[in-house]
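Excluded from the complex is one protein chain; the other protein chains are retained at their positions.
Let's look at chain A:
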Amino acid sequence: MEAIQENTYDVIVVGSGISGGWAAKEFTEKGFKTLLIERGRMVEHIKDYPTASKHPWEFEHRNRKTMRDKTENRLISRHYAYNESTRHFYINDDDQEFIQEKPFYWIRGYQLGGKSLLWARQTQRWSDFEFEAPKKYGYGTDWPIRYAELAPWYSHVERFVGIAGNRDGIPNLPDSEVVGSFEMNRVERAIADSIDANYTDRKAIIGRCANLAELAEIQREQGRNKCMARSLCSRGCPFGAYFSSNSSTIPHARKTGNLTIVTDTIVESVEYDETNKRATGVRTISTHDKSGKIYRAKVIFLNAATLNTNLILMNSRSERFPNGLGNDNGLLGRFVTFHNYRGQITADFPGYEDSYYYGRRPTQVFMPAFKNIHHPEPRFMGSYMIAFSASRKRGQGTEETLGAAFKDALTLPGSWKVSMMMQGEVIPIHENHVRLSKDKQDKYGLPQLITSIGYTENDVAMMEDFWAEGTAMLEKAGAKNIQTTDRHEAFGRQPGLEVHDVGGVRMGRDPDTSLLNAHNQLHLCKNVFVTDGACMSSVGNQNPSLTFMALTARAANYAMEQLKEGVL
């Protein structure tokens, strides 16, 4: 199997999701011939969003999951956005079998754009409180970068993406470049005001998200439009109002004439040249006929999404790297982490019945972390962010249980309800890992991934703290009937379902304890970069995608400098 001249590029980007799209954009914009390899099918913006403008009654099952979803796609159909209108953006369980040594919901969407079509679009910057936390509190490994190094790249990414939100001036949630914002409803405002009045260490703000509340010229040039507040984002947006690779980075990269896209092609490994001590390309398998092909490039960016990037590196075995590319220290696949979504609080909120809202908002209210920020907590490690929203559910109370009065009561909005959730940092530990099965293969002949990732007592202690803090805040605000739920106990929720799995190829200062350097290069194979979630040394409390995008843009520009200087 030989790579021919036409299969040779400056750069290969593996994966077209949220970070891969950014790598492609940055390289092509600066004139580098870039090959973007996607294992899933082609999905063109708008044209391939078949359900985007359908009414509820146009779905046979009114958007509910069927028994077929639940039996044939038992694991992936658990994702909150999986339903009749979105299922075509997810894989089926048997498309890529894997082994759960501990329960783990590995949610995957294989198509051009990957999960950037499905993401929850919440964008919060990290601060030095997150970059410094592992060192300060003694877990994981020290990040090799600090906020100041990433801040300009956050700005670079945000200006292009278009972020809705306010400049809130919160030290541990640095301000983004924003254009327009969404707003709170009356009950959310009342709770936020009560928090302001009762606490000095925390503040509730309207979420920052990648939906265009307003748009700037740069998004107009991308052919995108303002958010119509339909909240049907995960079907793909016909207005291009939320950021995805499909709506933004990929079409932008295509316009340069420097982008080649290959879909339906799985990267099985990175090719390593023992003589020149560098990667030379990638080995691929066609998902149509399983035929193999090698593509070559000077630089390779792995953006296959956290666990697949781990899989590819572990499967890239050579004489020099028998345990996977760059893996002399045996830490490849280790310190995989995720976000703790176990805790939930619900409550009733009396009053405000003269107020309602109009439209469906693509974000909610967020409260930046306030624990393990300035002071260490005795009971648990890591920080957590809180998100909440208030809404009026349909249906007012009536004595009747069926008939005319019952029906008419159901046509009216009911009283206000509040729902509050946590997004907690799960501490990276050596035990939480992925590795390759020695004997089981998937249908393409690739080794199956074994996931061994679980909760610890720390996650439970953090959840209990969230319950206590959340309950106290809601009580002070005047909420009633406050109920706490452990979604793991109540609904069997498992790690992975939040789709914030990160790590396994962590960045660090020391090649003995990390895989990647401060520029996301493999310490031991400098022309291979990992800039998706796999690179994360810890997970912080923020929604992660914005940070992947900023890290990608930063690493791509570093790689371009190195290419120009002839170093790479």
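What we mean here is this: a residue touches a chain if its C-beta (ideal position, glycine included) is under 8 Å from a C-beta of that chain, and two chains touch if they have at least 3 such contacts; residues count from 1.
To be clear about the criterion, contacts and distances are computed from a predicted model.
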Check: For the chain that is missing from this picture, which UniProt protein name fits: "Glycosyl transferase family 2", "Gluconate 2-dehydrogenase subunit 3 family protein", "ABC transporter permease" or "Na(+)/H(+) antiporter subunit B"?
Finding: "Gluconate 2-dehydrogenase subunit 3 family protein"
Next item on the list: May I ask which residue of A:485, A:513 or A:557 touches the chain that does not appear here?
Entry: A:485
Checklist line | Residue touching the undisplayed chain, where the options are A:44, A:183, A:201 or A:221 | finding: A:183
Margin query: Among A:217, A:289, A:319 or A:354, exactly one should touch the missing chain; which is it?
Written below: A:354
Margin query: Need a quick check: the contact residues on chain A for the chain that isn't drawn.
Written below: 53, 55-57, 60-68, 70, 182-186, 188-189, 226-230, 344, 346, 353-361, 391-395, 401-404, 406-408, 410-414, 417, 419, 483-485, 490-491
